[in-house]
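Here the complex is missing one protein chain, while the rest keep their positions.
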Amino acid sequence: MIAEPFGYSSPQSLDEAYALLHEHGDDAKILAGGHSLIPMMKLRFAAPTHLIDINKIPGLSYIKEEDGFLKIGAMTREVDLEESDIISSRYQIFTDASKLIADPQVRNFGTIGGNIAHGDAANDHPAVMMALDAEVEISGQDGKRSVSINEFFHGFYTTAVQHGEILTEIRIPAASGHFGSAYHKAERKVGDYATAGVAVVIRVDDGGICTKAGIGLTNVNAVPMRAIRSEEALVGSMLSAGDIAKAAQYAAEDCNPSSDLRGDEDYKRHLVSVITKRMINRALERAK
Amino acid sequence: MKTVTLKINGTEHTAEVSPRTLLVHLIRENFSMTGTHIGCDTSSCGACTILIDGKSAKSCTILAVQADGTEIITVEGLATAEGLHPIQEGFHLNHALHCGFCTAGVMLRAVELLEKNPNPTEEEIRWGISGNLCRCTGYNNIVKAIQWASAKMQGKELPSTEPVFV
Partner (left out) sequence: MGHSKKRKEDARFIQGKGNYVDDVKLPGMLYMDIVRSPYAYAKIKSIDSSKALEIPGVVAVVTGKDLEKYNLHWMPTLMSDTQMVLPTDTVMYQAQEVAAVIATDRYIARDGKEAVIVEYETMKPLMDPFDALDPEAPVLRSDKEGKTDNHIWHWEVGDKEKTDDIFSNADITVKQQMHIPRIHVASIETCGCVASYDKVENHLTMYMTTQAPHAIRTVIALVAGHVGLTEEKIRVISPDIGGGFGGKVPVYPGYVIAIAVSFLTGSPIKWIEDRSENLQADSFARDYHITAEMAGTSDGKIQATRFKVLADHGYTDASANPSKFPTGLFSIGTGSYDYGAAYMEADAVYTNKPPGGVAYRCSFRVTEAVHAIERMTDMFAKKAGKDPAQLRMENFIKKEDFPWASPTGWSYDSGDYHAGLKLAMDTVGYDELRIEQAQLRKEGKLMGIGISTFTEVVGAGPSKDFDILGIKMFDSAEIRVHPTGKAIARFGTKSQGQGHETTYAQIIAEELGIPMEHIQIEEGDTDTAPYGLGTYASRSTPTAGAAAAMAARKLRDKAKKIAAHLLEVSEQDLEWEPGKFFVKGAPEKVKTIQEIVFAAYTNHPEGMEGGFEATHYYDPPNLTFPSGAYICVVDVDPETCDIKVRRFVAIDDCGNIINPMIVQGQVHGGLTQGIAPAMYEELIYDEAGNILNGTFMDYLVPTAVESPNWETGHTVTPAPHHPIGAKGVGESPTVGAPPAIVNAIVDAVAHLGIKHLEIPVTPFKLYKELKAVGYFNQQEA
C-alpha cells in the first residue's frame, strides 16, 4: 500500500510551522507520530498534498505538574505516559489506557496530541480527556487559546483546531484530595480499537461523598462523548452500589452506538453499563 | 526528492527519496537489506519492526524522510564480531521460529523490551510482543526464547532449551 505523492517539510520551530501551514493551505497536514495519518494515506483514505512534520520542533514533549495542572506537551509519546512516575502514581487512568492502545511499537511513536487532534471517537484519549476535564491549548500565528475538551470535538475527524493552528498542550486539573481514575475498553483482541470504552474520574471528600465525577465514553457515539447524567447521578452521592448502578444505566442509555462488526447497539450499551460500573469501582478504590 | 542520510547497523547510508517512500522500502529496496519484511498494509503485523534510535518501530508506518539523521538497527545488525546476539541464540535454541518471516521483527521488538525490562514476566512478554503477529509458532517458544535471552543477558543460569512435555 502506497500513498499518493506529497511534499514534506520539517520545521524547527512553531513559527516556521505556522508559516508553512499558511503557505501550503488547506490540503497540508501536520505529521505528529504519524500512526493514524500514515496508515490512512497508505490506504489512500487521506491524500494531503503536503506534510508538515512537527517532530523536530523542540519543547513539545513533557509531563509536569505546574500551576495546579498536569501539563502534557502535545508531542508526548504514548510510551512516555506509560513510563512516567507522575502518571503511574497519580493518574492511573493513563496507565490503564496506554496499555490498551495499539501495541508497543505504535506507542513508541503515537503522540497524545495526535490521538486527540485526529478527532476520532474510536481513539481512547478523547474519553480519558473528557473524564479528566482537560483543557487543550491551541497555538497559531495569532497566539495561544485554550479550549475546553467539551468544546473540542466537532465531528468525524474535525476538531476545534483550525487551519494554521497546532495543538500544543493538554492541561488537566491536578489530582487532589481523594482522587481516583480508571479506564477500560472491551476490544476484540489486543491492539484493537474499542468495542466500547469507559473513562472514569472520581473525587470523594473525607466523609466518602462524591464531590466530582467525570465519565467519558469511547466509540459509542459519533464524536467522543461525556456521560453527563451519570456524572450528575454520582456527585453528592455516597457511591453506593445503587448509585453506581444508576450511573452505569444512564451511560448505557445516553450513548449512541452503531452496530458494526464489533457488536450491535444492544451489546455495546450492555458493555458500557458493565464497564462503567467496574471503572467507577476501580477509580473509587484508587481514590481511597 | 529529498536527501536522507542515516546510519544503519553502524554504517552511514544516503539516498534520494520522494517523501512518500516508506522507511521499510528505503531499507529493503534502496539499501538491499531484505531481512526486514512486510506482512500487512495496516500497520498491524510487526514484520517490519526495526529499532530507530533504540525504539522499536514499524518501518512501514514511518516515512524515509522522517528517519533522516537517525540510527537504525535491523536484523542484519544484531550479531556482532563476537557472535550472535543473545536474542538470536535464544530464538534458535528454543525453536522460536518456523518460517522465519516474522522473526526479525519479533527479535528486534524483544531487544527493546529486554532493554527496558530485563526480567519480564510471561505476561509482560506476551503483551510486549502484541504488535507482532506470528502465524507459525503459537508463541510458546517465542516467550521461552525471550526468557532465555533475558537470563543470558543478565549472566544468570540458563534455562533448559529442551522441549517440555506433559
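In order of appearance the chains are A and B, and numbering begins at 1 in each one.
FYI, a residue touches a chain if its C-beta (ideal position, glycine included) is under 8 Å from a C-beta of that chain, and two chains touch if they have at least 3 such contacts.
No experiment lies behind these values; they were computed from the predicted model shown.
**Student:** For the chain left out of this view, which of B:Leu23, B:Ala57 or B:Leu97 touches it?
**Tutor:** The one listed residue touching the chain not shown is B:Leu97.
**Student:** Would you indicate which residue among B:Glu12, B:Glu82 or B:Glu162 is in contact with the undisplayed chain?
**Tutor:** Of the candidates B:Glu12, B:Glu82 or B:Glu162, B:Glu162 is in touch with the missing chain.
**Student:** Please output the residues of chain B touching the missing chain, sorted low to high.
**Tutor:** 18, 20-21, 25, 28, 32-42, 44-45, 47, 74-76, 78-79, 84, 88, 91-93, 95, 97-104, 107, 122, 125-127, 129-143, 162-163, 165-166
**Student:** Of the residues in chain A, which ones touch the absent chain?
**Tutor:** 1-2, 4-5, 44, 186, 188-192, 195, 261-264, 266-267, 270-271, 274-275
FYI, only the chains that are shown with their structure count from here on.
**Student:** Take the average of all CA coordinates in chain A, do the same for chain B, and state the distance between these two points in whole angstrom.
**Tutor:** 30
**Student:** Quick check on the complex: what are the chain A residues that touch chain B?
**Tutor:** 1-8, 10, 31, 34-35, 38-39, 41-43, 51, 53, 55, 79, 83, 99, 102-106, 108-109, 190-191
**Student:** Can you name the residues of chain B that touch chain A in the complex?
**Tutor:** Residue list for chain B touching chain A: 2, 18-20, 22, 41-44, 46, 49, 55-58, 60-63, 65-66, 68, 109, 112-113, 116, 127-132.
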